[in-house]
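Take this structure, written in structure tokens, and hold onto it; I'll ask about it next.
Coming up: subunit A.
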Amino acid sequence: MTSLASCLLLSALLFSIGLAGALIRRNAILVLIGIELMLNAANLNFIAFWRYGPNPEALTGMMFVIFSIGVAAAEAAVGLALIISLYRYIKTADIDEVNSMRG
Partner candidate 1 sequence: MLFTIFATITVAGAVAAMSLRNLVHSVLALTLAFAGLAVVYLQLGAQFIGLAQILVYVGAVAILIVFAILLTRDAEATPKFIVDRSWKSSGAVAIASFGVLAWAIHHSAASRHAVPPQPEATMQQIGNGLMMRFALPLEIIGLLLTAALIGAVTIAIHEKQETR
Partner candidate 2 sequence: MLGEGIAKGLVETARNFFGSYFTKDRLTTVQYPEERLPQFEAARNFPFLVYDGGDWQAGLRCVGCQICEKECPPKCIYIEKSKDKKPDAVGKLQFYPAVFNIDVSVCMSCQICVEVCPFEAIKMDTEFELSTDDRFGGLLWDKAQLAKSNEHYRKIHPTEAAEVDARLAEEKAKVDAKVKAAAENKTTPTSPGAVQPGSGASSTQ
Partner candidate 3 sequence: MVETADQLFVILQHWLVGHAPASLRSILSVLLPVIAILVVFGLLFAITTILERKGLGRIQNRYGPNRTGPFGVLQPIADAIKSLTKEDVVPQAADKIVHFLAPVVLVLAAFSIYAVMPVGRNMVLANLDAGVLYFFAVSSVMELTIFMAGWSSRNKYSLLGAMRAIAQMISYEVPLILASITVIMAAGSMSTVTIVEKQAGFTGILPHWFVFTPWGFAGFILFMIAATAESNRSPFDLPEGESEIIAGYYIEYSGFKFALFFLGEYLGMFAISGLGITLFLGGWSAPLSFLTWLPSYLWFFAKLLAMIVVFIWIRGTLPRMRTDQLMNFAWKFMLPMTLLNLVTAGVWRFLPGGLLRWLVCSFLVVVPYVLLGRGLMQGWKLEKRVYRFAE
């Protein structure tokens, strides 16, 4: 029963799970994982609309996902580098502890 609606529902579910995780969990790495999940949900939307959309020959949705994967990889690299450098300063990856602006 693969249809546009089911794909979109899966995507919405993934997005909400990612959002909930990013908002609820305290660990910075898990927040990053949540953001990755949300990006993936968006990618799934692009693919679904490319597949069921009116003009699949243009490959626009697919191209967007390729670039989005590239951006997500860059984001993960920089985000994790930030988390590691943050950890070096304050010895925790718990974002609730990072509430002061001391360098």
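Everything below uses one rule, namely that a residue touches a chain if its C-beta (ideal position, glycine included) is under 8 Å from a C-beta of that chain, and two chains touch if they have at least 3 such contacts; residues count from 1.
If you want to know what made the cut, all candidates are chains of the complex that A comes from, given by their letters.
The structure displayed is predicted, hence computed values, not measured ones.
Contact annotation for this complex: of the listed candidates 1, 2 or 3, subunit A touches only 1. Residue ranges of subunit A in contact with candidate 1, taken from their complex: 1-10, 12-21, 23-27, 29-30, 32-34, 36-37, 40, 43-44, 47-52, 54, 56-57, 59, 62-63, 65-67, 69-78, 80-85, 87-89, 93-94, 96.
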